[in-house]
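Below: one structure in structure tokens.
A single protein chain has been removed from this complex, and every other one stays in its place.
Coming up: chain A.
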């Protein structure tokens, strides 16, 4: 049962990721990213990290994906003469394509190194069914109190910085 769920959600995440890769339409890609995030959240849950799975759904699906959609909507150039069937292609200069390719290959290399150096255990202890949220709560309030408050400062800095940067300072508009 769990094996079937694992392979099902893995297939969902991988197929959605492949769709993002080959889709020419940015909006379709963003919606496929939703499915990929959901599949990964389910994989987190299956791995026993329930809090991480819920965090994935809340932040990535509920927040960052919405931001991404806004980014797509905001950066789209106003080309009105083409019909509604037009693809939302991203047109970038060739140098950026080269740099993107190099960085992508680099990230794949780093991830592959991590995966091959990781010591996966295919069998052994069963994942405990206990929820991790209580442990996280106690740890946050006791041994990880300082990182917890530093996270608040970090969020404050991010909030102020993001609001400052996102403000439209263009006097023409």
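As a convention for this text, a residue touches a chain if its C-beta (ideal position, glycine included) is under 8 Å from a C-beta of that chain, and two chains touch if they have at least 3 such contacts; residues count from 1.
Throughout what follows, contacts and distances are computed from a predicted model.
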*Select, from "Monovalent cation/H+ antiporter subunit C", "ABC-2 family transporter", "NADH-quinone oxidoreductase subunit A" or "ABC transmembrane type-1 domain-containing protein", the UniProt-recorded name of the complex's unshown chain.*
"NADH-quinone oxidoreductase subunit A"
*Among the options A:3, A:21 or A:153, which residue touches the chain absent from this view?*
A:153
_Residue, one of A:11, A:64 or A:110, that touches the chain absent here_ = A:64
*List the chain A residues touching the unshown chain?*
5, 27, 42, 45, 50-51, 53-55, 58-59, 62-64, 66-67, 70-74, 76, 78, 80, 82-84, 86, 88, 129, 131, 133-134, 136-138, 140-141, 145, 148-149, 151-153, 155-156, 158-160, 162-164, 166-168
